[in-house]
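Heads up, one of the protein chains got dropped from this complex, but the rest are sitting where they should.
Per-chain numbering from 1; labels A, B and C assigned in written order.
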Amino acid sequence: MSATEISAQATQMPATWQNVWRALKRVLREPLGALGFGLVMFVLVSAIGADFFAPFEPNKIDIRAKLQPPSAEHYLGTDQLGRDIYSRVLVGGRIALKVSLVSIGIALVIGLTLGLIAGYGPRWLDNSLMLLFDSVRSFPTVMFALAVVTLFGPSLTTVMIVVIVTQIPIYGRMVRSQTQALRDAEFILAERAMGAGFFRIIAMHILPNVVGPLLILASMDIPFVITIEAGLSFLGMGVRPPTPSWGTILNDGYSYIYNTPWPVIAGGIPVILTTLGFTFLGESLRDVFDPKLRKEI
Amino acid sequence: MLEISRLNVEFTTERGVIKALRDVDLEVPRGSIVGVVGESGCGKSTMINSIIGLLAHNAAVRSGSITFEGSDLLQKSQRELRDIRGTRISMVFQDPMTALNPVLSIGAQMTDIQYRDPIGMAQKKQRSIRMLSRVGIPDPETRLENYPHQFSGGMRQRIAIAMALQAEPALLIADEPTTALDATLEVQIIHRLKDLQQSMGCSILFISHHLGVIAELCDFVVVMYGGEVVERGTVRDIFHRPAHPYTIKLLECDPARIAETTRALPTIPGEIPDLVNLPPGCIFADRCDRCIKVCREQIPQTTEFAEHHWARCHLAGSMAET
Amino acid sequence: MKPLLEISDLHVRFRTHSPLSAMMNGIQDPFVDAVNGVSLHIGEGETYGLVGESGSGKTTLARSILGLVQPQQGSIRYAGTELIGMPAAQMKRFRSNVGAMFQDPVGSLSPRMTIGSLLAEPFKIHGLSDRDLGHEATRLLDMVGLNRDFSSRYPHQLSGGQARRVGVARALALNPKLIIADEPTAGLDVSVQGEILNLLGKLQAELGISILVITHNLNVVRHITDRMGIMYFGRVLEQGPTSAIFHQPSHPYTLALLSANPEPDPDAEIDRLELHGEVPSLFNRPGGCEFHPRCPFSDDTCKSAFPDITELDNAHSFRCHHPLQRA
Partner (left out) sequence: MWLYFAKRILLGVLIVLTAVSLLYSMIHLVPGDPVKTILGPRASPELQAQIRTKMGLDDPLPVQIVKFIGRVATGDLGEDVFKRKSVNTIVFEQLPHTIYLVLSGIGWAMLVGIPLGCLSAIYRNSMIDRIAGVLSVSCIAIPTFVVALYSVLLFAVTLKWLPAIGAGDGNFSSYIIHLILPAFAVGLGWVGYLARLVRASMLEVMSENHVRTARAFGLPERTIVFKYVLRLAILPTVTLIGMGIGILLSSAVFTEIVFARPGIGRLIFDAVTSRNYPVVMGSVLVTTVLFVVSTTVADLINALVDPRLRHHK
């Protein structure tokens, strides 16, 4: 039996809890999958329990203790206002996760709906939606984000709007191409011949086959969104001070990079660990479920 | 010329070790056409891939030998095997739509496979043109510039045959070359193949599940089932005096052999056993209606009970007579 | 025999180029005729075999009967009712009268549903969910000779033959009067092929249904059909009782097809009509009789005019200017 046959079986695996558990075991068997899973769990736990773990109030200013290197009291040192960077990193993680999960979730639902319509609906609707998607996609993300910031002003909501608008075309396009491939599949013809209507075919026969790959794709986008949030906050276009964010920690640190390297190092590492964790986990999930998915970005 | 003896090939998978080929014996005499018959999962493809040394990564030859022109192919290095492939042994594959490189012209691909010959480009091209016209491609000179997608399925299969025979190999392995084609084309290609074989004097190992094609084309027939060769003999032996119960059943099942119109077609109930957990006795015992006690306990040995006619069955000799 | 299904002068065309691209490429006729004036009828309890090579339009014909493809011209009447242009609601009710089987045994089953829910689908679609669907599923599994445990399995866990049985069960779920089976034996080994055909035959004898079998396998047609038609390039070139056609074909193409089916006997004497060339592309439809470029008997008439129907006795008819001599 060839590897492709085995993977074909894996993609057709129905989503029961038993199978989720089995897939997780396969992910954990891969060293990188296990590492990714571990990192993601670590980030999730520390973000959820940020208030509990944080030794200091993240916005508490202590000018006398500014720009300190790591110590037993301040694990990651302090910033230019003497705030404890470790506490700020923990709370910043919660914001990064909130932004990415909420905005990807919204983009997923909208992209799925539009993609199904484009893939199964009439040709003209497909063409217009595709043109719209391609046009939105042609704005370089950060440029587009900056343009949006000029209008709405920098805020967390602005970041989420940018992410939602730029992700919808990606999910929409993918759902559309999968839907089109399924539309002419024999099992869809068989259902149509039996008299199944439009909504029944979409809901019972196309949706279940599209959702799995889409979720894997979305999980691989989490690091991208975290990067966007951190990046915009770094530029001062995202989260407003004094709210802690990995981006603002880096921005503050950058101003003092010639005085002390610690804030930049401390702000960058959580970003790297989180994106690495989600990327490793996403890649392993994809390898387990659907190796053919997303050869291109 | 080609002789496979006691070949064992296994695949390592997540489910366990698949014993894909077990003690396979096969012989292709010089200048003859040997047909291999068998249903899906019988090990035909694994056998071909073992001969040309292109087994999958998770496959391993456990024992046995494949002797070709006096030396064992299994003992050869990848490099030596590569020198044999395309010169002494050539292949034609099943699916003509995907067997050729889509972004290279036919001419480029035909020239590429002559890379060993110390002749000029123009001569290589001339040779390609000659070969294409021999397989019946009209206007070969201009068609050489075309890409595979500009040919129909039948034409592509002709091109594949032209490429395979260009180096005048001693052995041509044809893996279901006509299965994907329409019946009227199938006949054309079979006849062309036979003509070419006779004029070039090569041997052909012809894999097919179409009994009619085998009967028409081949001199000898090998019947495979569940990773074993269960019977082999001349084409007349197999079609007129089948000895193994599987062969008998298989022939009975073919509706083309049933002269009287009937709505009750014969079948072989059951399925091939799991090749990971083999039954202790004969591989066909579960589906065999002549199964006796010894069949479930002992693996039958290959016995020759008439000249050129072997079967792997405890009842072999006695069956042919009845 | 009263005809259950009557097709007359059916035309199905597909657009091959968008209007814009046709204009830019200078294509006058951006369509291909997949089905080109087909007439045939199937009686109650009858099995009709439609034979043809790839691209002959047999699958398109089947799909137009199932309402999956919209014909441009002609009529399809089921038990006297015209299907073309039927309102959607009525069409849905009609569908419960016709069961369909598609080529790929596993691929025609929705991959993420259990066999049990796949068998319940027809009832749900037609608003019959109040029945005991579990009971219906076991009834259907029994009918096609599958164990009841199959209910909880998924399509990819089945072998080709088992999946095909599920396909038969689904086609028969709503007690249809007509079954349209597109290549019912495709992808099956010879030893399993017979099981499926026998099953269909048994169910037909018990339930009195009509079957339209579409296949390229002449041996299958010979054994299981009462009448047959041979399609080439979107037209039916010859049709009539199966035994008559096998015994004495009139169209050269029929003979070529029959003789292209080598008998599995090394000593058989084959009196063969071998064709040259290949089926022309649908885009370059030959004028006159579409078969003339490959026909050994063609002359100038064949190049210019498409032959009319010639009726023989026994509802045997063909379209050819130079039919084979009758012995």
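In this text, a contact is a pair of C-beta atoms (placed from the backbone, for glycine too) under 8 Å apart; a residue touches a chain by one contact, two chains touch by 3 or more.
Computed from a predicted model, the values in this text were never measured in an experiment.
Note on the undisplayed chain: of the listed residues B:Gln150, B:Ser199, B:Thr261 or B:Gln301, the one touching it is B:Gln150.
Residue A:Leu132 is the one among A:Ala65, A:Leu132 or A:Leu207 that touches the chain not shown. Within the set A:Gly172, A:Gly195 or A:Pro223, the residue that contacts the chain not displayed is A:Pro223. Listed residues A:Val27, A:Val175 or A:Leu250: the one in touch with the omitted chain is A:Leu250. The hidden chain makes contact, of the residues B:Asp25, B:Asp95 or B:Asp219, with B:Asp95. In the full complex, chain A touches the omitted chain through residues 4, 32, 131-132, 134-144, 146-152, 223, 227, 230-231, 234-237, 250, 253-254, 257-258, 261, 264-265, 268, 271-272, 275-276, 278-280, 283, 292, 295-297. Where chain B meets the chain that is not shown, the touching residues are 52, 54, 81-87, 90-91, 93, 95, 98-105, 112-113, 115, 147, 149-150, 160, 163.
In this section, only the chains that are shown with their structure count from here on.
Centroid to centroid, with C-alpha atoms defining each point, chain A and chain B lie 51 Å apart.
Residues of chain A in contact with two or more other chains: none.
Taken together, the chain A residues at the contact with chain C in this complex read 8-9, 12, 14, 185-187, 189-197, 200, 204-205, 208-209. Chain B contributes residues 39-40, 152, 154-155, 182-188, 190-191, 209-216, 235-236, 239-240, 249-251, 253-258, 261-269, 271 to its touches with chain C in the complex. Remark: chain C residues 53-54, 159, 189-195, 197-198, 201, 205, 216, 218-220, 222-224, 242-243, 256-257, 259-268, 270, 272, 274-276, 278-279, 281 touch chain B in the complex.
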